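Complex shown without one protein chain; remaining protein chains in place.
Naming follows writing order (A, B and C), and every chain is counted from residue 1.
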Amino acid sequence: MSYVPNTPAEQQAMLRAIGATTIEDVLKPIPDAVRLKRPLDLPAALRETDVRRLLTSMAEDNADLDHYISFLGAGSYDHIQPSIVPHLVKRAEFYTSYTPYQPEFSQGMLQATYEFQTMVCQITGMDVANASLYDGSTAVVEAALMAVGAGGRGEVLVSRALDPQYRATLRTYAHTRGFTVREIGLERGVTSASELRAALNADTKAVIIQQPNFFGALEDVHAIEQATHATKALFVVAITEPASLGAIQPPGAYGADIVAAEGMSLGSPIGYGGPALGLFATRTEFVRRMPGRIVGKTLDDRGQIGYALTLQTREQHIRRERATSNICTNQELLAIFTTVYLSALGKQGFAELGAQCLRKAHYAQQAICALDGFKPAFDRPFYDEFAITCPIPVERLNAELRDRGMIGGYDLSRDYPELENAALFCVTEARTRDDIDTLVSALEEIVGATK
Amino acid sequence: MSYVPNTPAEQQAMLRAIGATTIEDVLKPIPDAVRLKRPLDLPAALRETDVRRLLTSMAEDNADLDHYISFLGAGSYDHIQPSIVPHLVKRAEFYTSYTPYQPEFSQGMLQATYEFQTMVCQITGMDVANASLYDGSTAVVEAALMAVGAGGRGEVLVSRALDPQYRATLRTYAHTRGFTVREIGLERGVTSASELRAALNADTKAVIIQQPNFFGALEDVHAIEQATHATKALFVVAITEPASLGAIQPPGAYGADIVAAEGMSLGSPIGYGGPALGLFATRTEFVRRMPGRIVGKTLDDRGQIGYALTLQTREQHIRRERATSNICTNQELLAIFTTVYLSALGKQGFAELGAQCLRKAHYAQQAICALDGFKPAFDRPFYDEFAITCPIPVERLNAELRDRGMIGGYDLSRDYPELENAALFCVTEARTRDDIDTLVSALEEIVGATK
Amino acid sequence: MSTESLIFEKGAPGRAIPLLPELDVPERPLDHLIPASYLRTEPAPLPEVSEIEVVRHYTRLSQRNFGVDLGFYPLGSCTMKYNPKINEDMASLPGFARLHPLVDDSMAQGAIKLLYELEQYIAEIAGMARVTLQPAAGAHGEITGLMIIKAYHESRGDIERNVVLIPDGAHGTNPASATLADYTTVELKSDARGGVDLAHLEATLAQHAGHIAALMMTNPNTLGLFDENIVEIARRVHDAGGQLYYDGANANAIMGITRPGDMGFDVVHLNLHKTMSTPHGGGGPGAGPIGVAPHLVPFLPGPLPAKDDSGYFWEDAGPQSIGRVRANNGNFLVLVRAYTYIRSNGPDGLRHVSESAVLNANYIMRALEGEYDLPFNRACMHEFVLSADRQKKLGVSALDIAKRILDFDMHPPTIYFPLIVHEAMMIEPTETETRETLDEFIALMKQIAREARENPSIVLEAPHKTVVGRLDQTLAARKPNLRWTPEREPATV
Partner (left out) sequence: MSTESLIFEKGAPGRAIPLLPELDVPERPLDHLIPASYLRTEPAPLPEVSEIEVVRHYTRLSQRNFGVDLGFYPLGSCTMKYNPKINEDMASLPGFARLHPLVDDSMAQGAIKLLYELEQYIAEIAGMARVTLQPAAGAHGEITGLMIIKAYHESRGDIERNVVLIPDGAHGTNPASATLADYTTVELKSDARGGVDLAHLEATLAQHAGHIAALMMTNPNTLGLFDENIVEIARRVHDAGGQLYYDGANANAIMGITRPGDMGFDVVHLNLHKTMSTPHGGGGPGAGPIGVAPHLVPFLPGPLPAKDDSGYFWEDAGPQSIGRVRANNGNFLVLVRAYTYIRSNGPDGLRHVSESAVLNANYIMRALEGEYDLPFNRACMHEFVLSADRQKKLGVSALDIAKRILDFDMHPPTIYFPLIVHEAMMIEPTETETRETLDEFIALMKQIAREARENPSIVLEAPHKTVVGRLDQTLAARKPNLRWTPEREPATV
């Protein structure tokens, strides 16, 4: 299947027009020494229908959320995508365009991005937001980099209840960039307040916590904020489940300096984890230190309202090695998913989303804990995820659930060896009571059979 | 799930604005005697996600062509739909519009329809085509009505090798409208030439045959044309499989007066048989007697090219009881499917389509006939369908095939009692050699097991 | 936007998109498979274009088209309401979209179930006994209904009934369908309140005594007015031996409020592409199922979806059936959309739809009655008809007003229909419009009324902002150019 429109005859005529005979005449600048003298070793071309057949069968080799009842979250959440969202986002004018360097030709994308920035502020309670970063984990990295400052060193304190993959990513960057990451241990499922206080010092550039944290538990953000701001550190709140902001206090309300979040929950396909959507919001005073693209409202030469990229002097294409970040291609289309999604849900729907997740997760948690041998790993308030200590290893439990068409909770012992037999269950609005009851019966049956 | 945007409060304000208090004030003209005093007896409203769940499970209760290997045609054909076709046709500007009564606002649809009319002429070899009718069967009815003439009586001769459902439909209309339909019997799988000649008389208004006919066999159209035109009757060619026109002589080349066809093969979803697409093409001299909408090219008041509905004085909304047809809503969007499909296939692809179906069907027919007990029901040239006499009843054969994930051929004894144990197999370009070989092995195995 | 040439004017010789699978059976010469005389001698002269050309061409054409998703579309009688996207998704499910119509019933249980239930829903909404889902559109429903009525009369030996009564405001499909059913149409006059003139009805019934086959009418009628005498009308027609056919194009006004069956109708069609929110697709496809009263059930086309202990199946029609009115199972994917819509709304939702549609229409009507003539000053149902007579006297016609509306990204109302109102403008806002949109339309109509007085040329020369100006429809009809030809010469006919 080729997408080159011109026929060999046309290409021949074009070659003639530029005074060449064969394409080799044009490729001459490429020295013979580096030329590939054989065809690439790749499978032969397939026609569209054969490609479709091949990929469809590969796709069907996966256990997707349409065919399995899932209680897996741990950073990626299964929410209902309203029908209008893909219909609108997949308008070709949106997805076949590029970065709006020519604003007169890109008002649609620019305006939608301005709306996106506004909505991110509305849900987080922050002042300003950018037009997206790669994902939640790199958004946390950018927050740390912003806190540390250009070329700066120092230390960043990170809660061990921050998503393990985020911590790993942050460590990778910190090592290269040259600042220290120190982890703050846990106490009953949340960041240890005493450890944090002990660790804070004049060199601390930022404190990074996650709310709700990796265990779904709610951190005592006020205490952390006070401790953090008592030094000169920035208070960075990471969010992997922004649907929580429908019900939970927004970081803007408790003094966060930066919110770095994963936005996939808000309307994007879960897609085996990507493309993801890094959300980044901060306070007005930091706007010129913010990474990433920003859209602003302005006027045209006829006095009409219009939108354009702005504050570009922060960016790599202007400031080069002194840019606030190296990001160029971002996750713009995902931002549009979120914009349409949040428009569709709206004020009422977003609150309802938060409340439904909260209620369903609590219904599930109580039902599971009523089973013999299952008990809460922590007694903390939680949002739509909760850790349960199970009577048998989570791996075994999940293998049994899989055979029953279910995807079980996340095996916490993978990242927290001390949490043996602990599973992190997630229950969103996409699960029905029936789904939950099915899980509970299955758990009972599985554990019963092992006795 | 409600799609009414205005809130109760807004509706209350609107009522006040028109001097009413409740909606009942506005509904007053509806007499109490005819008011429904109870809620409609329908299932309660469902939210979008519950509707999706419900319909998805109903859909999965069907054996669709993505999950079953099908050899069923008999008027509805499984062809490959190129990916771009739905992407383009499902542009909201197309499908959420209505009949282009305001041409300045509908140039897109009008131009595409003008292209459709042209393509229908190009593939059929006819002079003019309309913008679509309901389906192939009613297109045949319209052809008969056009031949009989307004208020006219007389007789229409119809081959028994015309799709049985088409014949049934024609009988229904003919009875009401007041003309006679006489069926011409078969001879070795095609219309009996002698019976036809014997039946033709001064009262004959039209001769209707199908090419390829219901058995996939090719009629001797030249002989039929000569016999038909020797009287004053119109020669109507019905086509259920227009993909055949990639390989087979077009009706325009053998003197057809009207082509009435089912266009679903050309890019539309098969959709349990509907929406279908009636194609109607004829010769220039008959254009003012043609049923249905027609788009013409014209100029605007600035001298620019534009497109508009034309020859509307034939139509019901102008001519009312003297219209050429009662059709109003047609199958316009399906016409756009066909237009995009034929553009995508293009000159080469359409010929390739015809050739592939022809070759694959012949490969399959030979392989099946090489099996013990299977033999051609007729020894006629065929396109992508062929009738096979099987060693066991078709119903039994098909039940076995179903259990093996296949959809067998059409059981011809349903409509032609004389064709006992005869199955009509269809093989299009959408079947692979592997599919065919799988069928052949299965047939062998099934019949072997019954011995 | 600049103009867009025809697809035939694009591309180049030899360009093609290799869409089909690689041939995997022997590539035998075609004339070894069938005699050469059956083979096409020249390939069809279709376009020779690349994928990007096709994509750009039809994407650009789509942008030259207006749809409900872009703005207000108050096209009277057409019910251009919002078409929910979930309907589209459900109709695209492979289990529906990729289902062969002739598979064994055991392989189509979900589809037959859907049709079985949809039939019941429509019967309940219309107040009828049973329903056929075969008809592809309203007009198809009409002729199907008339065939049933004819078969009914014939079954009683009542073969002299050759007259169908049709009010003067009726849609053109009504008389056209009557002719197609071999009936003579007789027009019924409207009275001063916009309803059927009872005296004229009486006289007509008397004049054609013994010959009345049916009355076809829509209620609310094409003026958007509910005929308050409907019970009386039904009684009189029935007394005269006629059947009552309900043209359901205007059913968006009545769901859950009143039912044609309860008004006395014997046959009812519903336009699912109007009332049930399935898109009109630029002119179609739609679906026009009809419901019938108990005495007409034996005449319905078949087969009909049925159910027994072993599941759902297609039941053949009985001996009195008129027979099929088309191949296969109706416009199935349109029916899936309608089913989705009914399940989404439920009983209360459907009633709310109709009440809101009626409210919206009255809201606009009352706001505009000062600026335009309102021929019948009564509460309207889901639509109403204004007359531009007053503007016409200033030289500005309904057509001019319509063209002026185009300049403001709104679709104009239906114009010059019904025929009984001079310079008619038939306005149907539907229930899915916001109050703000209604207010914008009202403001625009007032502005145009003012322009007609103060600056008529801006209206007469409209549209100003569309991709083409007013099109010469006379030229189009006088010298029909109905297809492209390679010589680029019009194929004049």
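Here is the rule we go by: a residue touches a chain if its C-beta (ideal position, glycine included) is under 8 Å from a C-beta of that chain, and two chains touch if they have at least 3 such contacts.
Computed from a prediction, not measured in an experiment: that's the story for all the values here.
Shown chains touched by the undisplayed chain in the intact complex: A, B, C. For the chain left out of this panel, the touching residue among A:Leu218, A:Ala256 or A:Ile388 is A:Leu218.
For the chain left out of this panel, the touching residue among B:Ile84, B:Val207, B:Ile270 or B:Ile388 is B:Ile84. Considering A:Glu48, A:Glu195, A:Asp257 or A:Glu385, the position touching the chain not shown turns out to be A:Glu48 (whole complex). Within chain B, the residues in touch with the undisplayed chain are 1-7, 9-10, 47-50, 83-84, 87, 92.
Within chain C, the residues in touch with the undisplayed chain are 1-2, 10-12, 50-53, 55-56, 59-60, 63, 69-71, 82, 84-85, 408-409, 432-436.
Everything that follows uses one rule, which is that only the chains that are shown with their structure count from here on.
Chain centre most remote from that of chain C: A (centre = mean of CA atoms). Chain A and chain C have centres, each the mean of its CA atoms, that are 46 Å apart. Listed for chain B are residues 48, 52, 56, 66, 80, 82, 87, 92, each touching two or more other chains. Among the residues of chain C, those touching two or more other chains are numbered 14-15, 18-21, 49, 51, 55, 59, 84, 86, 88-89.
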